[in-house]
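All protein chains but one are shown at their positions in the complex.
Our next item is chain A:
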């Protein structure tokens, strides 16, 4: 964390004179505003918030941000704001003086002061050095040319983005994690990237040869050039970088060179101050340097002969340091490390010693088609190392076995297949796998959070992923353990995950019912208005909430609300059903399942004219024409309109079909004119938008040939009248209808149908079929509203018919006449001449 070297003097933007406050508390000055420095302060505040007055110096002109997340910023997946750990408010709330953009240049241990680049001198009682590390720059000719950078801070990212904006070639020197992330980001930004790696295996410290090869192959598949065993001789260019020359004479042109060959502890400041420095600043178990009033933490320190470049050990150091500063004595113990990484979107895990050697056995599983490689190293019936590529789900379990030095002799044969098999559970249930982990098993490597801590915070009331992230920080950094945390939530809470009202989607804290009530109560009239008034957390919602809001507004404001096409699922926007190859199928309406020669001829003509590969009779008693291109849809509809047919809405959350049997007109068992009633019902209900699809059927006798008892609204005709059934479903969960009531006339059947449909339209949640809705509210409630409350039924019916007066305009005819042609037409095609 190169706080001391990179920032220019022009960045100091705070007030010029530091005014010492009349605060009598001991003054803790932190040199370094990075992850370790701020985390140490967080740990300290958690223990004894008021004990020290704190001043933090940072070389970069920013608040504290998550340096690990620079890669997603480079890749365009996150913005700088997304990776801020502590905003300005955190500093203010905790009365921390932040002096950003003004690096400390000297420490006077006798006077107990530090001096910054801008000349500011500040006294301290305790000093914490958290200067992090500096990128290692290999000493080759040309290393100082403009365009040669490291990948360490926001300024480097900005430089890379600027270079990528111009396109061209980039060279990344170093095939470790950082180098590969830089290469990935630059590739995504459109640069042609070559990675130069001195060793023969990429990420050789984390991966063995086989996994390194898989990684190399995958990256090459993405268009990167990977040169292993390649030794940089010089960087050439006239006034700015133009390329890299290798020892073997190869020249690789490049307008940007990123050096990512490693980091070294940033110790210059400590060394000049006369502190004991070896590879890093030497510290004891409480992170105290050779001067008892000077502490150091993070990548700049050396503890027990070791220096660390990963995040997890740093967090442990910060805890030990804070314990020491608040007179609690635990002390830091060096860790066994494991690495679970996403390199350029590829899953990689390694732990322990996988170099092999005397007495070591390798157990290897390769699945070439899935791109999976697993290797577990066993010595004396104990796991001593593991390398996983492509499938890292069992990484935590292997690491757990390794740390506990568990005897794996009995499960050796199954070990490689992972925990679910080896533990004898048989079923590959990720929840069982998580449940079987021991309490001290590490879940979040970034923040050093164990299973026990996550479970503890869930039991204390963190019922959602976000709540867990906010409390114990598990899954809050790189996110690779999110699946584990979610499984733990499921294990601990069962069905109570995210307890409290279920929100509509992640864009809002309101549930469906709340949103709907507020739309009506506040007379909201557009999607942006709803999002504004109900504090949506996203600029324009998501693919879950937008269609729901569009429906709720449409239902609340018939004839007034202007439908938002871009908030419709593709099928409703295109008025046809998208198929797996991107073409559409077209289903014209056949009232009550009836048709005639003219309609059949028109359909036959369309099939031939547009070369439709298939035409099929549907379950809803009509014909489905497959394989129509989006640009041909308006012409197809024009042809069908010409024969008198309209949209069948087979694509919508809307009234689909009214299925009928032939009834008393022909059938010897028929009791009523079921076909006639079906046609009347469909004429009344077609075109209405619903929370979900809605199917009606009318059967002419209790033999029920139209299968009315698995429809949303079903009529079964009997001698004495009409049985009305509701809430049936023939889908994934078959549900037979509940009997709503029996009526004696056809008109009553139609009236009840209209009222029931409107009740469903007004009260079910979006994407909730009638079956789950009725199970939620109870059939007695529906009976009370439709059967027992005559005035209420009549009002519902009137509202339905009013709404229908706006919705029974054939959308196909509008499109055939040219409406919204941009949804169907391509932009001008491009002819590319052979180059």
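As a convention for this text, a residue touches a chain if its C-beta (ideal position, glycine included) is under 8 Å from a C-beta of that chain, and two chains touch if they have at least 3 such contacts; residues count from 1.
Heads up, the rule we're going with is that contacts and distances are computed from a predicted model.
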From "Nitrite reductase small subunit NirD", "Cyclase", "Branched-chain amino acid ABC transporter permease" or "CheW protein", the UniProt protein name for the chain not displayed is "Nitrite reductase small subunit NirD"
Among A:188, A:615 or A:662, which residue is in touch with the absent chain?
-> A:188
Option touching the unshown chain, where A:237, A:418 or A:541 are the choices | A:541
Write down which of A:106, A:141 or A:167 is the residue touching the left-out chain.
-> A:167
Touching the hidden chain, out of A:139, A:249, A:494 or A:829, is A:829
Chain A residues that touch the omitted chain in the full complex = 75-77, 167, 188, 190, 222-223, 345, 482-483, 538-543, 546-547, 565-571, 573-574, 578, 580, 582, 630, 822-823, 826-832
